[in-house]
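To start, the structure itself, in structure tokens.
The complex appears here minus one protein chain, its other protein chains still in place.
We call the chains A, B and C, going by the order they appear; numbering starts again at 1 in every chain.
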Amino acid sequence: MAQLEEVSYEQYKHLVSERALTGETMLLNMGPQHPSTHGVLRLLLELDGETVINAIPDIGYLHTGIEKNMEAKTYVKAEVMTDRLDYMNTTGNNLAYCMAVEKLVGLDVPERAQVIRVIITELQRIASHLVFLGAFGLDLAAMSVFLYCFRERELILDILEMCSGQRMMTTYFRPGGVWRDVPPEFEPAVRDFIKIFPKRVDEYEALLTKNPILLDRLVGIGILDAQTALSYGVTGPTLRASGVDWDLRKARPYMGYEQYKFEVPVRNRESKKGDTFDRYIVHIDEFRESLKIVEQGMDKLKQLSNQPVQSDNRKFVPPPRSEIGVSMEALIHHFKLWTEGFPAPKASIYSAVESPRGELGVYLEGDGGPKPHRVHMRTPSFDNLSVINKITQGHLVADLVAILASIDIVLGDIDR
Amino acid sequence: MDKRLEKVVQELQEKFGSSIEEFRDEVHVFVEAEQIVEALTLLRDKYEFELLSALTASDYYPQQSPRFHVIYQLSSLAKNITLQLRVPVEGVQPKVPTATRVYDVANWRERELLDMFGIEFEGHPDPRRILTPDGMEGHPLRKDFPLGYEEPQFTFNYDDIDLKKIYAKE
Amino acid sequence: MGVEQKLGDMGIVTTKLEELVNWSRTNAMWPMLFGLACCAIEMMAAQASHYDMSRFGMELMRASPRQSDLMIVAGRVSRKMAPVVRRLYDQMPEPKWAIAMGDCASCGGVFNNYAILQGVDEIIPVDVYVAGCPPRPEALIHGIVTLYEKVKGDTFREAVKA
Partner (left out) sequence: MLEYAAIALMIALATLVALIAIGLGNLFGPKKPSASKAMPYESGITPYGEATRRLPVRFYLIAVLFILFDIEVIFFLPWAVVFRKLGLFGLIEMVVFIVILLVGYVYAWKKGALEWE
């Protein structure tokens, strides 16, 4: 086990000012185990009293080698790894990976499976924003919001468990469609959620948005202008709060998103400068937009009531068990797919999805064999975090906590 | 290929003599390592590719001559088109000029490539490992780096693994 | 431990004392706020109002190891994080316990590769392993109740020897 040596000044000489050497400014570790770093992120802070001069993130404390591990598994088995990446948005990761595999091998997805995927991904987006709001409130000492948000999140987790049998790591989407059709109880459960959730969002807004203490702590803190954001590769709500109208669901619609009517909440389109309060408000508006999509998805689902949820292309999608006993080809396909998996062409593709944190892209490269040659997950939190040093300079340590909470990072996303 | 993309690709071909690859509505443009910074600045300023959405690499291990491909996935928000630049790099001393002056996102991404593949980026402001522990030798995502498999403990091999496993007493 | 080191075994007196001490420990065991990965989200769900770990004496998640009695290793421990976990465990005051929550903490789980420590029991002595990936909040609470059974069975003689 490696030993922890002392933080040496030489290591960070090119990043911190030389006043740290003379002891004028203090080098403090807001280290891997800290209540407000949303996981195992270590921030080496150079402080002049309470003012942050430099906040140097040191990541890698949760590096799991997922990309290396996926190279050792077949295409279908590798999907299990994607759940553990951004563990707030597990179905979103599955969707990104499945779409990449479908694009690589050229697999079609039936209409009903696309609608189910959209509904489940939007519910997962709401659940992810609920955890964001809970942690955001917790970091600003609004303890009760955390308990309210997790109360709603339990409803969504019940729905996910109803479909896939697992609360978080569902692996419900499979290349070529969905694992199985939604159970009959899915419809009433989602309808109830749609009925009660708008009032709950108003409840959060009543608690937080007009709270003067919170406004003092959020307005004008951590200004991020659009130019810097784009140069640092920031995407998602953080970018939209800085005035750039870029949402992959509208820009490059996938899974039939063009058929749904919803707007993308963007703030200060003209000033192009977003602060922590704007990032918070964009998340709140996204609650309502996602709910609209879920509602339209449920109506659409009712029309496509008894349609297949998996593509019938037997080269890539295992046949249902009922068919195996009957037809010989089905048995051969079943056997081949589950033992060896399907081969993919020798080429590479990049397909991106809008995750609650930004653009979640998958660079997938096949080498003709059943195992992916290279899988790179372009995760949004990795780039969103790199901008923190720039936007927290000159703020107080308490503001650093609020800014870190507002850019909504997940460490599984960053360290992969 | 998207017609707006054609104009961009033509200019890249004339200026850098790069070859093209097309697969499923995507265009991969091969660029030499020395011209990459120039190509990126051209694409960013002239053709409004504001977002370098992904910067990664791929290792073609047994093939030594261009062993790595450094991949720049660019996307333009204004025109809503994407383009991929690929830079073939030698296997012995992989060196690529840094793109941090063009896109700031390249700073961390290049540190990750240094850490994972051992590709050095000349002129990088902060060339440190980013993900793996400090004392680690070797670059994990290279094909010749072992996955590091440890035999799991089941009932049939419980005892002999139990002897080997180092339990922390206190 | 304190008086037991001096007293040793005094029959009825120390057994009643043991029960009193063990009772007091199992009803207010504060875990350390130490979430690593996905299991941390399930731990937060277990702490929230629906599954409410506070019913079992875990009212607060203390942020610093100095004020916590129990370390719940919730998530995968990477090679870079291992020395930090070991130090945090060292910096917890006695008597302390450790729960390895989830497959990744118990045995490396899905990730059998170069980056993940195959089981946190290589660096800290673990009392209870909670299976599941991530374990449901009820599974975590069941692990905690099992730990309480273990703590109730503690006698001072063992503590003196250990």
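Everything below uses one rule, namely that a contact is a pair of C-beta atoms (placed from the backbone, for glycine too) under 8 Å apart; a residue touches a chain by one contact, two chains touch by 3 or more.
Keep in mind the model is a prediction, meaning the values are calculated, not measured.
The shown chains contacted by the absent chain are A, C, with contact judged over the whole complex. For the chain left out of this panel, the touching residue among A:5, A:158 or A:258 is A:5. Looking at chain A, the residues touching the absent chain are 4-9, 23-24, 26-34, 42, 48-51, 396. The chain not shown here touches chain C at positions 1-4, 21, 64-66, 84-85, 87-88, 90-91, 93-95, 159.
Quick note on the criterion: only the chains that are shown with their structure count from here on.
Shared contact partners of chain A and chain B are C.
Simply put, of A-C and B-C, more C-beta pairs touch at A-C.
If you average the Cα atoms of chain A and of chain B, the two centres end up 22 Å apart. Chain A and chain C have CA centres that are 30 Å apart.
Along chain C, residues 78-80, 86, 112-115, 122-123 each make contact with two or more other chains.
Touching two or more other chains at once are residues 132-134, 140, 145, 147-148 of chain B.
Listing the residues of chain A that touch chain C in their complex gives 1-4, 31-35, 39-40, 60-66, 68-69, 80-81, 84, 87-88, 131, 134, 146-147, 150-151, 153-154, 157, 167-169, 411-412, 415.
Residue ranges of chain B in contact with chain A, taken from their complex: 23-24, 26, 28, 50-54, 56, 58-59, 71, 73, 75, 77, 80, 82, 84, 103-105, 107-108, 116, 125-126, 128-135, 140-141, 145, 147-148. Residues 78-80, 86, 107-108, 112-115, 118-119, 121-125, 162 of chain C are the ones that touch chain B when the two sit in their complex.
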